[in-house]
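For this view, one protein chain was removed and the others were kept in their places.
Right after this comes chain A.
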Amino acid sequence: MSTIGTGYDLSVTTFSPDGRVFQIEYATKAVDNSGTVVGVRCKDGVVLGVEKLISSKMLLEGSNRRIHAINRHAGMALAGLAADGRQIVTRARTEAANYLSFYGEDVPIKELSNRVAHYSHLCTLYWWLRPFGSSSIIGGYDIDGPQLYTIDPSGVAYRYYGAAIGKGRQAAKTEIEKLRLAQMTCREGVMAVAKIIYGVHDESKDKSFELEMSWVCDESKREHQRIPSDLLMEAKAMARDAQEDDLDAF
């Protein structure tokens, strides 16, 4: 896993002999060390969920938002360095607002993701900039239906049915692959995402976490919003019960 890029890892404008840019890979490590972020595309919308690791008991619940609305019809969940993520959100919002102002219609999710990817990539081209230590999952609903994209520090955007980034991404991806997303509604998706995040949370390594979730779906009138509190409580309760059942199974 760990590679030593001695000498070739000092600048983002340097390739290694085997064609890697180590600075970008190190930036990705920052993402891999943060709380898990999961996104699923269901048949009627997109659900995003974040495992917000709580660093201090003094933190107010609901603060340090990790999911942000980009426009009415799209939202972005962030993993990695929080400040870098904030910058990406600001840029995405500007891009979406400019597109709307210029073309008179909501920015298509594909275009939005391309622009965010372009911006991330920009910061890997100059030695006086460093790559963003932050990946984002964009979930949105436009004229082509619900869509899910992931943008990583290298500036690549991929479109997914289900995606996970951060600490527990391997385990999360395994769980997501078991889901039949094309037949699931977003309500079911909310339950599934909550269960996955509770499942991948490592009690021994990290203390507590707060689950933050949002969706864009037909039920939310195709607007990005936080999951209604009653549904969120239901999802959390179900996820907690599912964990206890798993523990009992041992």
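Criterion: contacts are C-beta pairs under 8 Å (C-beta built on N, C-alpha and C of every residue); 3 or more make two chains touch, one makes a residue touch a chain; residues count from 1.
The criterion applied here is as follows: contacts and distances are computed from a predicted model.
Chemist: Which choice in "Proteasome subunit beta", "Cell cycle control protein", "Synovial sarcoma, X breakpoint 2 interacting protein a" or "Integrator complex subunit 11" gives the name that UniProt lists for the one chain left out?
Modeler: Answer from the UniProt record of the missing subunit chain: "Proteasome subunit beta".
Chemist: In the whole complex, not just what's shown, which of A:20, A:43 or A:93 touches the removed chain?
Modeler: Missing-chain contact among the listed residues: A:93.
Chemist: Write down which of A:12, A:69, A:181 or A:235 is the residue touching the left-out chain.
Modeler: Considering the complete complex, A:69 is the one touching the chain left out.
Chemist: For the chain not shown, which residue from A:6, A:56 or A:101 touches it across the whole complex?
Modeler: Going through A:6, A:56 or A:101 one by one, A:101 is the residue touching the chain not shown.
Chemist: Give me the chain A residues in contact with the hidden chain, please.
Modeler: So the residues of chain A touching the unseen chain are 65, 68-72, 93, 97, 101, 225-226.
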